[in-house]
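Report on the structure given below.
For this depiction, one protein chain was excluded, whereas all remaining protein chains were kept in their positions.
This part shows chain A:
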Amino acid sequence: MLVGITILLVFQLIGEVAAYFLGGFVPGPVIGMAMIAVVLKLTGGVKTLEPAHQRTLETSRSILANLGILFVPAGVGIIQHLDLIRDRGFALLAIVLLSTVITLTVTVWVFILVKRLSGGYADE
């Protein structure tokens, strides 16, 4: 657990440094996510790194299995906006609901149609 979390934090730290130099429009953890995938791929066959690989995979699995709780602290921040919710809650909810339905629909159909056109379903 300690080895795994340390490796994740090191990649986040590298990502934050890279984000700083890129002007901050790509979030540090996202850069860290891409980098850890690349480094795992490059070091995949190295025997001495095998235990570290295993620890990282185990720690990541247990974090991703409990991903939802990480959004609770930010979500509870809704209590700072009770007046806006009281006055404009219905309109806010309508905007969120409509735009989310439209975005999900457009995204999933563009994905499926382009995959079909490029022969991605040929083997099914």
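Some observations on this one:
Just so we're on the same page, contacts are C-beta pairs under 8 Å (C-beta built on N, C-alpha and C of every residue); 3 or more make two chains touch, one makes a residue touch a chain; residues count from 1.
One rule holds for everything that comes next: contacts and distances are computed from a predicted model.
This complex has a chain not shown, and the name its UniProt record holds, of "Aspartyl/glutamyl-tRNA(Asn/Gln) amidotransferase subunit C", "LrgB family protein", "Phosphonate ABC transporter ATP-binding protein" or "2-oxoglutarate oxidoreductase", is "LrgB family protein". Mapped onto chain A, the footprint of the missing chain covers residues 5, 8-9, 11-12, 15, 24-30, 32-37, 40-41, 56-57, 59-61, 63-65, 67-82, 84, 88, 91-108, 110-112, 114-115, 118, 120-121.
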